[in-house]
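All protein chains of the complex are present and in place, except for one that has been dropped.
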Amino acid sequence: MTSLIAYITRRLIFLIFVLIGVTLMIFAITMLFSPEIRAYLYIRNIQHVTPDVVRSVIEKYGLNDPFYLQFSRWLGQVLQGNLGWSQSSAQPVAEAILTRWPYTFEIVIFAAPLIIFFGIYLGVQAGVHRNGIIDHVTRVFSIIGYSLPSFWLGLLLLSVFYGKLGWLPPGALSYEAEQAVHASSFVRYTHIDLIDGILNGQFWITLDVLKHVILPVIVIVVIDIAVLVRVMRSSMLESLSKQYVTAARAKGLDEKTVIYKHARRNALIPVATLSGMLVAGLLGGLVITETVFGFGGLGQWAANAAIGLDVPAVLGYAMLSALLFVIANLIVDIMYAYIDPRIRLE
Amino acid sequence: MTDEEILEVENLIVRFYTYEGIVEALDGVNLKIRKGEILGLVGETGCGKSVTSLSTLVLVPPPGSIEAGKIFLKTQGKKVNLLEQDRETLRTVRGSEISMVFQEPRAYLNPVYSVENQISEVLLVHRKEEFLKRAIETIKKKKKGSNFELKLYQRMLEKPKSLTTKLLSKFTSKRTLKMELHNEVVALLKNMEIPDPERVAKMYPHELSGGMAQRVVIAMALSCNPKILLADEPTTNLDVTVQAQILQLVSLLRKNFQSSILYVTHDLGVVAEICDRVAVMYAGNVVETADVFEIFNNPLHPYTKALLESIPRPGKEFKSIPGVVPSLIKPPRGCRFHDRCDFAMEVCRKVKPQFLEVKKDHFVACHLYGGPK
Partner (left out) sequence: MEPRVKEWKFMVKRVRETPLALAGLIIIIFFILIALLAPVLAPPTYSDPFKIPQDKEIYSLTPNPTPPTLTHIFGTSDQQYDIYYACIWGTITAFRVGLTVVLISLIIGLILGVAAAYYGGILDEILMRFTDIIIAFPGLILAMALVLAFPAAIPINLSSIFLVFSIICSFIIIMAHPDKKLLLITQMIVVAFLVSYIYQPIVLHLEITNLDKVLFAIAIVGWPGYARLIRGEILRVKNEDYIEAAKAAGSSDFQIITKHILPNTIYPLLVVVSMDVGSIVLTAAALSFLGIGAPIDYADWGQMISRSRAWIRNPEMLASNFHTFFIPGLFITLFSLGWNLLGDALRDVLDPMLRRR
């Protein structure tokens, strides 16, 4: 067991290193802008700006100081929770994130498990029945899946299910639900409307959320599942050709055990890494999808920030993704060590 | 099939359908294994030895396919053709009546499961009832384990297929059963002269040395007391000293367990040391089968003779067999050895020799010793 703990500690250190590196790189990007431009980030009232004001801001915030000084100052701020001011949303970045993350969460909580479980299942089936119907069908659909632009699929679905049929509207909540959630009688335990609806006994709110969440989840799942299925398939094929599979059959084990107990566990190893990256990468894909559906979550906020040249916001979003990437990797590493005992020695 | 014989392979034909063509891997192989004997299967790389042993278990991997022939196994007093059996029956045979040990032991053990896990697996497939009964006994006599477990095991004995039984057994701990299995695993490992069997049982394959892994695999193969052990070059990848130990083990096994062993190898030295009888293979055919002393002192088939002569000896000139093993995609017509044979005749080019008993218990497939002219 100690080897497991030692391994996790090693991975943790590595990931912290990556996190620091990422923050450094993010900061370096901000430094690409001249001090004058960066001064604007500290000015809330852009109308009354003169060159003198700009100069005084540069003085005050030390925007001409050496790199390491500015970095440590910035890092200090970040660790205290101050991520700067988001021009495009007219609120502190930290606050913007806190108010919006529940919406993104509502999408991810459905999309991630669907992608992972279906991806693994379809991949295993495709690998086991090689060149069978499932294999060909999943292959074709997979390739089409990751060739689709997410915004196109989203618009298509929206125009059919909302434009033509009026069943599944965009946005995160309907108008009525929006009102209900902000009413004083509604207690926001988790700030996640999906769950709060149940906790407050108002199930219609939860259903409302579901109605709005279906299409974005479909878009994300269709596009991201493709890669997982393909990797699972080839990993399964490789595992099935290994000698311990023949040995398992020679022991008299039934085919199901051979496939699911012996072949699949080994095949899951590369898939585990991929799923971690996939989940972490969901935040990237959500930028487009949330924008298309006007979902009001972090992704859409980041998109608007990018359009509005709102640098602190984009960078704040980038930092969040990096953090999630690190956490996802850590979880994957732990799973990895559990599945494959050889890893614990690395 | 005589009383003594427990396995008979008759005219086995196996083909591999590859992109480059159809490989005629086995061209009518004939083999007989007797009770309690060690039969050596000798031949160069590629002659079809491994395919033969895999075929016995009907485990030829695609793109290979068993096209014709019969494989008779004497089981429960009856003579059964394995090639005609359904999958269920074959599964009861594999691992319990016929077991296999492979060349690279660590490749044949699943790297993500412990030794104990993989051996218990075999025990549970073939000896489940026995262990359930043992567990029940232990609970009753030694008062270890809960009442719930007792009832569960009894139910697993009586109604193994019911859904409730399956669900219950999946989600409960079954500690006593696991303990019984563990004890058996440790005992098996001890029999293989593995030091510190308790510790080894919990190890993973990558933590074992080559020799240790091979012993584990042998222990696993013998766990259900098979009648026949197929050993496919089990010592080829090991050091000579380890090889000697394993060979010793193998002959002990034959003595203690009365299993027959099909020992596939290309090493004539090993054959001389432990085999009772020898079958020589060339390019997909068994060309000669005889008692080990007969083969070494009185080889009849030209290939066997050439093989024995090519063994390097101090003071003797190197003698090799001219030519190369033919490609099995378009194998030569007639006798497959004819283009390298010193004694080839006209008929050898055209007609395939039959596998005949030329002397008592000495079979040869060669036109020099009979057959159509």
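Each chain gets a letter, A and B, in the order it is written, and its residues are counted from 1.
The rule is short, and it goes like this: a contact is a pair of C-beta atoms (placed from the backbone, for glycine too) under 8 Å apart; a residue touches a chain by one contact, two chains touch by 3 or more.
Model, not experiment: these values are computed from the prediction.
Trainee: If I consider the whole complex, including the chain that's not displayed, which of A:274, A:303 or A:337 touches that chain?
Mentor: Of the listed residues, the one touching the omitted chain is A:303.
Trainee: Return the single residue from A:108, A:209, A:236 or A:326 that touches the missing chain.
Mentor: Answering carefully, the residue with contact to the hidden chain is A:326.
Trainee: From the list A:118, A:146 or A:186, which touches the chain that is not on show?
Mentor: Per the contact definition at the top, the residue touching the missing chain is A:146.
Trainee: Of the residues A:126, A:180, A:229 or A:280, I need the one that contacts the missing chain.
Mentor: From the options A:126, A:180, A:229 or A:280, the contact with the absent chain belongs to A:280.
Trainee: Suppose we count only contacts with the excluded chain; which residues of chain A make the list?
Mentor: That gives, for chain A, the contact residues 17-18, 21-22, 25-26, 29-30, 32-33, 139-140, 143-144, 146-152, 155-156, 158-159, 162-164, 166, 170-171, 230, 234, 237-238, 241, 280-281, 283-285, 287-288, 291-294, 302-303, 306-307, 309, 311, 314-315, 317-318, 321-322, 325-326.
The working rule: only the chains that are shown with their structure count from here on.
Trainee: Between chain A and chain B, tell me the centre distance in angstrom, where each centre is the average of that chain's C-alpha atoms.
Mentor: Result: the chain centres lie 52 Å from each other.
Trainee: Residue numbers of chain A touching chain B in their complex, please.
Mentor: Interface residues on chain A, with respect to chain B: 242-244, 246-255, 257, 262, 265-266, 339-342.
Trainee: Okay, in this complex, where on chain B does chain A touch?
Mentor: Contact set of chain B toward chain A: 54, 57, 59, 61, 87, 91-96, 99-100, 102, 104, 107-113, 121-122, 125-126, 204, 206, 220.
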